[in-house]
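Of the protein chains in this complex, all but one are displayed in their positions.
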Amino acid sequence: MIRYGVKVIPREVILDTQGRAVSQVLVQSGFPKVHQVRVGKWIEVELNLPEKEAHEEIQKIARGILINPLLENYEIVKL
Amino acid sequence: MAKRIGILRFPGTNCDSDVFEFVQLKGYEAHWLWHKDQYDLNGFEALMIPGGFSFGDYLRSGALAARSPVMNSVRHFHGRGGPILGICNGFQILCESGLLPGALTKNQTGKFVHRSVNLQVVSHASFFGPQKETLQLPVAHGDGRYVISNPEELEDQGQVWLKYQSEVNGSIHQIAGVLSPCRKVAGLMPHPERAIYAWMESQDGLGFLP
Partner (left out) sequence: MSAELEAKLKKYRFSHSEYERIKKLLEREPQGLEWAIFSALWSEHCSYKSSKKHLKKFAKTLNERVISPEGENAGILDLGQGEMVAFKMESHNHPSFIEPYQGAATGVGGILRDIFTMGARPIALANYLCFGENQARHWDQVVRGIGGYGNCVGVPTVTGQVNFDSKYNSNILVNAFALGVFDQKNSKVALSRLKEPGGLILYVGAKTGKDGVHGAAMASESFDENSDSKRPNIQIGDPFFEKLLIEACLEAIQTGLVDAIQDMGAAGLTSSSFEMSVKSGFGFLLRLDQIPLRDATMSAEEIMLSESQERMLLVAKPPAVKELMSIFERWGLDCVVVGEVRAEKEFQIYEGETCLLSLDPKLIVDDAPVYDRPYEVWRDWSWESLEQKLNQKRFLACDLEFSRQQVYEQFDQMVGLRTVRSADQDVAFLLLKQSQRALAIAVGCRPSVMEANAGLGAMDAFLYPAFQMSIKGAVPMGMTDCLNFGNPEKVEIMSDFVVSVETLAEAGLACSCPVISGNVSFYNETLGKNIISTPAVAVVGLRSHVNQIPWDSFQEKGNWVILIDCPLVSERSAALKQAGQYLKCLQEFSRTVSPVAAQMVSLLGLKQSLQGMEGKGLFCKVKDNQTGRRFYQVIFEIRNEDESHCQQVLQGLDETLKRIDPRASVQVLGEVQEKNP
């Protein structure tokens, strides 16, 4: 069994509406030094595969389903 | 002089004018309360938090609104025993601010639902009616599934206010509305202000304001 974490984050050029709203509230709530907030997702996936195949599989899963390449970037971390 | 009810407005609140209309229809004087400001709410009969998408529902529904300056005035009002009603997003804000128990999360279907539902009145709030046993009201929400770790306890203490009579959003025990232990703070997902005129499907909303 291998565990991976997939960090999904909005692409830099794409407007992150959620991040914008959160950062505005933070500034108003007494954290004036907040410059930018980006909100993404953290997804953990366990695979029942040998390591080499698992590595390919998680790439496929991330690219094909977990993210929308038009909107998001991702990073895979082995846990 | 007409009795005063304060209506909270956050950026993204969108049922504010509807609640204003409802409050006026029932003969009260309606007052706006802006999210950035703090108020002395002496002399107010009650407060209402209307539905909508405060702060875009970002992070979690109601989470950012619950941390706004106006909520300090709301807490103070509550401390003096003032009645507060949260409708839909207002309910979510009250849960996020700890004035009501539990939390509201995404509907089980993952989809927004707009529909007319039948409700059972389980216990009574101290200020906000209704006197009837069953009600028909519309719902319109994406995050309406009520969750709490100890629903039985809530039921035993008479804090479960309203229940759906059929499955709507996956709420535990089909809970549609809850009360604070003192029954002065009330929150519900359905919209009473959308059931007040003869041309609407139901007029059961009228009973929510004395």
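The chains carry the letters A and B, assigned in the order they are written, with residues numbered from 1 in each.
Just so it is clear, a residue touches a chain if its C-beta (ideal position, glycine included) is under 8 Å from a C-beta of that chain, and two chains touch if they have at least 3 such contacts.
All values derive from a computational prediction rather than experimental measurement.
S.K.: Touching the absent chain in the whole complex: find that residue among B:Phe55, B:Phe91, B:Tyr146 or B:Tyr164.
M.R.: If we include the chain that is not displayed, B:Phe55 is the one touching it.
S.K.: List the residues of chain B that touch the chain left out of this view.
M.R.: The list for chain B reads 11-12, 14-15, 17-18, 21, 51-53, 55-58, 111-115, 138, 140, 142, 191, 193-194, 196-197, 199.
S.K.: On chain A, what residues meet the omitted chain?
M.R.: Missing-chain contacts on chain A: residues 11-17, 20-21, 24, 63, 67-71, 73.
Quick note on the criterion: only the chains that are shown with their structure count from here on.
S.K.: Once bound in the complex, which stretches of chain B touch chain A?
M.R.: Residues in contact with chain A: 36, 55-56, 58-59, 64, 67.
S.K.: Give the list of chain A residues in touch with chain B in this complex.
M.R.: 17-18, 21-22, 25, 28-29, 39
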